[in-house]
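As you look at this complex, bear in mind that one protein chain is not there, while each of the others sits in place.
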Amino acid sequence: MRFGSDNMAPAHPRIMDALARANEGYARAYGGDEITARVEELFGRIFERDVAVFLVGTGGAANALALSALTPPWGMILAHEASHVQMDECGGVELATGGAKILPVAGGDGKLTPAAVLAALSGFPERPPHGTPATALSLTQASELGTVYAPAELHALSELAHARGLAVHLDGARFANAVAALGVSPADLSWRAGVDAMSFGGTKNGCIMAEAVVFFDQSKAEHFAFRRKRAGHLFSKSRYLAAQFEAYFDGGLWLDLAGRANGMAKRLADGITALDGARLWHPQQANEVFASLPPGAEERLRAAGAEFYPWITPGDPAGGRMIRLVCSWATTTEDVDAFLAIAGRR
Amino acid sequence: MRFGSDNMAPAHPRIMDALARANEGYARAYGGDEITARVEELFGRIFERDVAVFLVGTGGAANALALSALTPPWGMILAHEASHVQMDECGGVELATGGAKILPVAGGDGKLTPAAVLAALSGFPERPPHGTPATALSLTQASELGTVYAPAELHALSELAHARGLAVHLDGARFANAVAALGVSPADLSWRAGVDAMSFGGTKNGCIMAEAVVFFDQSKAEHFAFRRKRAGHLFSKSRYLAAQFEAYFDGGLWLDLAGRANGMAKRLADGITALDGARLWHPQQANEVFASLPPGAEERLRAAGAEFYPWITPGDPAGGRMIRLVCSWATTTEDVDAFLAIAGRR
Amino acid sequence: MRFGSDNMAPAHPRIMDALARANEGYARAYGGDEITARVEELFGRIFERDVAVFLVGTGGAANALALSALTPPWGMILAHEASHVQMDECGGVELATGGAKILPVAGGDGKLTPAAVLAALSGFPERPPHGTPATALSLTQASELGTVYAPAELHALSELAHARGLAVHLDGARFANAVAALGVSPADLSWRAGVDAMSFGGTKNGCIMAEAVVFFDQSKAEHFAFRRKRAGHLFSKSRYLAAQFEAYFDGGLWLDLAGRANGMAKRLADGITALDGARLWHPQQANEVFASLPPGAEERLRAAGAEFYPWITPGDPAGGRMIRLVCSWATTTEDVDAFLAIAGRR
Partner (left out) sequence: MRFGSDNMAPAHPRIMDALARANEGYARAYGGDEITARVEELFGRIFERDVAVFLVGTGGAANALALSALTPPWGMILAHEASHVQMDECGGVELATGGAKILPVAGGDGKLTPAAVLAALSGFPERPPHGTPATALSLTQASELGTVYAPAELHALSELAHARGLAVHLDGARFANAVAALGVSPADLSWRAGVDAMSFGGTKNGCIMAEAVVFFDQSKAEHFAFRRKRAGHLFSKSRYLAAQFEAYFDGGLWLDLAGRANGMAKRLADGITALDGARLWHPQQANEVFASLPPGAEERLRAAGAEFYPWITPGDPAGGRMIRLVCSWATTTEDVDAFLAIAGRR
């Protein structure tokens, strides 16, 4: 009953096997190795087009560095007020960009709408050089509140962004969960929907540490090798990052794992919905459930060793009574059912 | 009828005379001169306590540098969503602080309330090291929308801020107008109300370029000389900045000028209120009037040479129909009356 | 006998008169005024070509901001090890550029040579993305040690720089002194010799505070308005900066003043050279003299009220015994002769 975070799950055995296999003999350092080269190609196949790929160590680094390539230091990034870049990276975007501003925008269920973005832009009119010009829009897929953007939603947001001169970034720390949830292609959920660059996460979904920045607009990647290097995210033994991605994509493992996590979250959400006195605060669409439980349930669950955290965000609809339950590839039916049984006990 | 900005007004003749007098013989460079020394003392007398004072060239620099001394690079500054630091300095605070985050907070009439600050803090809970810790509160006096905080209002905000570990900064680009409007002492509107450091403006109120950062909590000023220098705001011929402040304070000139500007704004606001089809959008309390005029009035006024700008801010109550009218020490009764006559013509 | 710094001199009366004249009526803020517009044109005439001009408050700001437009944050600027950008701006360049590196290069008499630049580049080979790529060369004219680059010297350095992909910046805090010393046109000492952008100083040579960044390669100026604004160097009452430059250029005042300062420095250098037990450490070519005096002379001079400072730089040839004597437009023959008389007394 470990629902605290998908970061608490172990790596999938096939990821570990790949690491072991990668540990053979010598390999060029700093990404010059063959596995890294293969993985860069693999990303192209996954996304059905040429892309520029840069492996990094963490999702925070991926977001901060990707955005630093999309906005000048005097620019402004619009992002959901509950997004990871705004609330969970301790100013990583501000550091990497050299001081760009994040303008937090509200939106139901962790998602932005064109209307909300337009209103934010209208309230912050361009008056160069006084105001920071809006230069990027960052979207999170799956969102910080467990929901997903449909391709049409992404497309509408990208269209608005591009019309106003903003580049579009996707925080895909849980991109696999979104792809699995929607059953559409990675391309449809990214560049075909107008995304210029994205953070592509593997860590939460079965890797040990494997994140990447993927540029669809490759002109934006021109200086990225310098940016990654000076941030300390060019790994000398790149093969060990790359090997994880190779296994991750092999045979669609990434979508299997994400689908499994999503399924467990659905089972959990359905069970909670059925409980008297419980409710969901946001629709369960990926691998996270945001809920409040019947009176006394949290205490019973903690006493039984269940792990989960309260979740507080700007515009919290639950007034502080919401918890977050995260499923991972390693979550089992038994975990979920045990949790529900205790939660529903009288 | 030049109501575009108090920055468009000339300097007061006594300021110019002081500049001419300062131009005698040699003077130590970089603030080592006698006028600068006298002015540093003068600030102490104005504020009825020891202060650390640093002259700088612009209000934007004063704000950015003051805040850089109050927050670490990974910190977060709460400020009104329509404040100058958020909307008008092109990321100056982000540059000077090394990437601190500004969390914009809404509030009626350009002012923050303890409830709004508390709500913002509650939605962004401290989870070190994930979230940027809230480290400073920046208030604007007079506010960006022409209103003023009473001492008790400032005090309540400071108390909350200090209780949560936030330092309190005051953007006093129009501090003189606030002091003149409220008729209380500078001390009552600053450190006695809990302000730790402030930006003290002279430029808009009769100087040519004279701004200062004033630290009431002098421990915060420890490294400020380095910060000012590397930002290029240590002026080699400091005497010409200092001389302006000496004349500004002499005989209470600063409050006379501010009072005159406030009075003109009141005359303007009263006149507009009396017009059929016109209205104020924010109470006139200092030297600015935010209004909409009767149909056709804007066109007639512009045709007659009047100068003023539309004013758009986040949470704009007027839906884009608001104009800003700024009075300065140089605004005359004739200006105001001519404006009102044209505005009210049928 | 105030030889401490040209920053200690007063402003020239014609500069003060221009300030007074500029103080008439209203003027557009933030550089939208007529005087600023005229001055931008004036710079074009002075340099015999279209230029992009941005007024700022200090020479430190001019250098830092100019370089920030010429190098990315991951770039490297080669500069003389005794240059102002390296030794006297408290990291201003590093702040404004977002962390570019300055590679200090040694060179006799405060000047760089192509050989020294080439050796520095050779020792720091390009190995992207490991090393910071060399992106700019900053030269000081007149140099920090009172010497000047002849046009051919500048040209040779620029040619090397451009061949290696480096932009060329000129720190012209004392550009007037160099132009007056060499008797060549401003164009010959700047863009015709390969300079891409320069800091153009007026403060040390008779203004109260008047500095500018001038771009000859205007493509580099594309985002400069944002850079200046966020550094707090867009002055709201720009007319008072501009008015100084208008008077500065009027009738060649700038070169008259610089020539006068240079002449006084020559008189001083000649006199010192003639003293038994004294010597110059660097050739006097502009308005500064670097010397050591006969035993006992410094004490006698100080006792008589003379002002000057010891001068220590990397690679100091004098082992700490060198003093710097700076002449300004306000230095008089009497000052110089009195100094020499006391220095030479037995």
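As written, the chain order gives the labels A, B and C, with residue 1 at the start of each chain.
In the analysis below, contacts are C-beta pairs under 8 Å (C-beta built on N, C-alpha and C of every residue); 3 or more make two chains touch, one makes a residue touch a chain.
Only a predicted model underlies this, so the values are computations on that prediction, with no experimental measurement involved.
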Residue among B:R14, B:R49, B:H130 or B:R321 touching the omitted chain: B:H130
Absent-chain contact - pick from A:W74, A:Y240, A:W254 or A:F290: A:Y240
Among A:V39, A:L78, A:L95 or A:A197, the residue in touch with the chain that has been omitted: A:L95
Absent-chain contact - pick from A:R230, A:R279, A:R300 or A:R321: A:R230
Which of B:F3, B:Y26, B:F47 or B:W74 contacts the chain that the document leaves out: B:W74
Sites on chain C contacted by the missing partner chain, in the whole complex: 73-76, 81, 86-91, 94-95, 97-104, 120, 122-125, 127, 129-132, 312-316, 320
On chain A, residues whose C-beta touches the chain left out of the figure: 2, 4-5, 7-11, 13, 16, 19-20, 23-30, 56-62, 64-65, 89-92, 94-96, 203-204, 208-209, 226, 229-237, 240-241, 307, 330
Where the unshown chain meets chain B, residue by residue: 30, 72-74, 98-99, 128-130, 132-133, 223, 225-230, 234
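As a convention for this text, only the chains that are shown with their structure count from here on.
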Given chain B and chain C, the chains that contact each of them: A
Centroid comparison with chain B (C-alpha atoms), farthest chain: A
Chain B and chain C, separation of their C-alpha mean positions in angstrom: 34
CA centroid of chain A to CA centroid of chain B, Å: 41
Distance from chain C to chain A - Cα centre to Cα centre, in angstrom: 50
Residue list for chain A, restricted to those that touch at least two other chains: 73-74, 98-99, 129-130, 132
